[in-house]
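One protein chain omitted, others in place.
Think of it as A, B and C in the order they're written, each chain with its own count starting at 1.
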Amino acid sequence: MKDLTEQILQDVITTRPQESFKGTFGKVLLVGGNHQFGGAIIMAATAAVNAGAGLVTVACDLVNRTALHARLPEAMVIDFSNQAALLEMLNGVDTIVVGPGLGEEEQSLAVLKTVFANTKPTQTVVIDGSAITLMATHQLAAPAGHLVFTPHQMEWQRLSGIPIKDQAEALNQAAQEKLGGTVVLKRHHTEIYTANGTFRLPIGSAAQAVGGMGDTLAGMVGGFCAQFKEAGNQAVLAAVYAHSAIADQIAKDQYIVLPTQIATALPSFMKKVEQGPATHHIGFLGGELRC
Amino acid sequence: MKDLTEQILQDVITTRPQESFKGTFGKVLLVGGNHQFGGAIIMAATAAVNAGAGLVTVACDLVNRTALHARLPEAMVIDFSNQAALLEMLNGVDTIVVGPGLGEEEQSLAVLKTVFANTKPTQTVVIDGSAITLMATHQLAAPAGHLVFTPHQMEWQRLSGIPIKDQAEALNQAAQEKLGGTVVLKRHHTEIYTANGTFRLPIGSAAQAVGGMGDTLAGMVGGFCAQFKEAGNQAVLAAVYAHSAIADQIAKDQYIVLPTQIATALPSFMKKVEQGPATHHIGFLGGELRC
Amino acid sequence: MKDLTEQILQDVITTRPQESFKGTFGKVLLVGGNHQFGGAIIMAATAAVNAGAGLVTVACDLVNRTALHARLPEAMVIDFSNQAALLEMLNGVDTIVVGPGLGEEEQSLAVLKTVFANTKPTQTVVIDGSAITLMATHQLAAPAGHLVFTPHQMEWQRLSGIPIKDQAEALNQAAQEKLGGTVVLKRHHTEIYTANGTFRLPIGSAAQAVGGMGDTLAGMVGGFCAQFKEAGNQAVLAAVYAHSAIADQIAKDQYIVLPTQIATALPSFMKKVEQGPATHHIGFLGGELRC
Partner (left out) sequence: MKDLTEQILQDVITTRPQESFKGTFGKVLLVGGNHQFGGAIIMAATAAVNAGAGLVTVACDLVNRTALHARLPEAMVIDFSNQAALLEMLNGVDTIVVGPGLGEEEQSLAVLKTVFANTKPTQTVVIDGSAITLMATHQLAAPAGHLVFTPHQMEWQRLSGIPIKDQAEALNQAAQEKLGGTVVLKRHHTEIYTANGTFRLPIGSAAQAVGGMGDTLAGMVGGFCAQFKEAGNQAVLAAVYAHSAIADQIAKDQYIVLPTQIATALPSFMKKVEQGPATHHIGFLGGELRC
């Protein structure tokens, strides 16, 4: 298992091409946010927008529309139970993030099945939270696409069958190989299992143990995959690293880190990376105060 | 009666264990927020999240869902009149805060009775605002659990039967002993009556006399009790002290202190405490500007 | 006509008594905000809270409840067409602000009539915006209470019958005497007609010509009257002066001033006043960044 370093940020977050438009940076669809867990999809979408995805649409229970727009007018919204609208969106995007706040109800399962049945091999599909649990408990076949799973340890146990206490590298790697795709196993030091090797995140802290932290990560992974398509799996690694690198900077001054603060800090943080490693140690929080 | 000092903060707010996850820092359910007083439960939940509780759910009138998520996507939400959902949540959490904006209507009473009938001896139950009034006027028996009451003087009169003008230490202590639990009596210098003695808060000011200040305190008490379970009653004392210590710092520059500002300042303030007493006098507000 | 000076701020904004609670600083009811103009009552209520009123309730069309709470959880809310709730609130408050965003429909008129029929001689009643127009066009008798009218010139023409081009001191003063109460005539240099003389506001600028500026002033007048009851009419003068003094400071750095920025700046500004005239020239905006 190799430790990730800041180098992954330099490799992935490069200067944007001048001749570009919104489509250049990818279209992301985030699916989740039922009647109870609307905040999760809002946080994930905020991360995707702030990470630099070109166009972001949320498919959720419409009770969440107003809160979404009140926080994030940059995102568009459709009803996740509107089959026609969902199919049209699934067909038109580059990256799909499914799971944040989706819930585990009948409706959640129906939405997930629609998503899984309609992805394309060229799309990236990030599978998070309740989508992982539903996939495991209902034994759903994995959808088409470049898959990224972002389970915490209990979700990984459900999906892989490996009990938490036995989740060591060899077993996890074998489970990833069987499953296909990339697995971001969220734990004290997060591990990423890929077709090209296994990586360990050496940074991060207990200040991140706050509800919504995983939703924010899922949105960032989606945003990075959409925007940095050519980086492939590297984009996933960079998103995971950036998430905790930002948290570590915030945690210098805060007992806990709020997930929305990580999203807010993304544009400044990514600029520092673009400008090169020498400037990394300069605080990046001054320039991005916004609501 | 002993004056509380900054030492209570040092005793309670210790470094988070590295090997931890959201559950380590407790699950909090806040119950309140009817059709008229939705802001109260929003402020209480914001305080609980920012204080560091691991997972926070709000049970309220669903007319408040959108405003809650627009301000605080970190929280989850259920309908407080959905009996099944409420029972499931009550069964799964460590700490319950009941009362902020609950109101005194029939529905409020029904919700309160459900809460009181379904708490467990191992849970902490913070009883605030209209929950205290309803408990007194309807002579409800105290629920199971580690109880914390947070009355202002008129609510204490209702609950204890002691008229405001007679609310001196001996009578209050006797009433607390009869009632059980811990009593945070909010007044000019707040007094805390516990099984292990009586404490007086020597700080705070009239700048805190703003609607919502008590809701914020109730949420902080809940957040501290969930996160610092092993500190027991000390967690209550620390929350009360931190609330006014933050307010005093803000009041150096403001004629009044807004309750939401106290919640916003919590992560920075708690970090200063964790770093030790020497850094206390450094302003903590610079680093935590967020919405 | 006497020019107001900063002295009016020193006279009114004094140190809060230590032995106090929320009720000490007054209860304010704001009535307005129909289906089209909800922002107006939100801005007025925000100004009342930030000015230091102890407890603030909004009576409005409930379509505005969520936006109100999303911005200002400190306020409570009732349906302005719920007659029983409105009467109960009217009976229990110290100060009423009626008009911001009330509209001029049948419902608006019905609400206004209920308010006018149920105020008490001891209450302060601030009459603003559409309430002035409705009062003029429907020839409503003035309600009981200490009245404060806050018309702009066209509203004053409707109420007093004096065409804008003839609105000079003598005629205005005569109209105020006939009308009773205090008249804040909003114009290039606002004039305040009172039973104790006429005052002119020598400050302010065209940067304030932004929608919502008057709603914010009405809320500030309400907040000051509730909190500084013993100052009587002086509280109105201080609110008018503070409103433009804050705007002038913001306008040093901005082409226009947003009304909500004035409300946000109130707690810091009022602290500077409390601390004395020597500190006035220190920027006050640094310390009060909040949402």
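Points worth noting:
Simple rule for what comes next: contacts are C-beta pairs under 8 Å (C-beta built on N, C-alpha and C of every residue); 3 or more make two chains touch, one makes a residue touch a chain.
Predicted model only: the values in this text are computed from it and were never measured.
Within the complete assembly, C:T66 is the residue of C:N50, C:T66 or C:T95 that touches the hidden chain. When the omitted chain is restored, the residue from A:T66, A:S108 or A:T216 that touches it is A:T66. Screening A:L29, A:M43 or A:A75 against the full complex identifies A:A75 as the residue touching the chain left out.
In the complete complex, the hidden chain is touched by one of C:Q10, C:S205, C:Q234 or C:Q275, namely C:S205. Interface residues of chain C with the unshown chain, by the touch rule above, are 36-40, 42-43, 46, 63-64, 66-67, 70-71, 152-153, 187-188, 205-207, 209-213, 251-261, 264, 285, 289-291.
Mapped onto chain A, contacts with the missing chain fall at residues 13, 16-22, 24-25, 49-50, 52, 54-56, 65-70, 72-78, 266-271, 273-274, 287-291.
Keep in mind that, in the parts below, only the chains that are shown with their structure count from here on.
Homomeric contact chain A/chain B is classed as different-residue, with under half of its interface positions used by both copies. Chain A and chain C carry the same sequence, and matching their CA atoms takes a turn of 180 degrees, rounded to a multiple of 5.
Look at where the CA atoms of chain A average out and do the same for chain B: the two points lie 33 Å apart.
Multi-chain contact residues, meaning those touching two or more other chains, occur in chain A at positions 66-67, 70, 289, 291.
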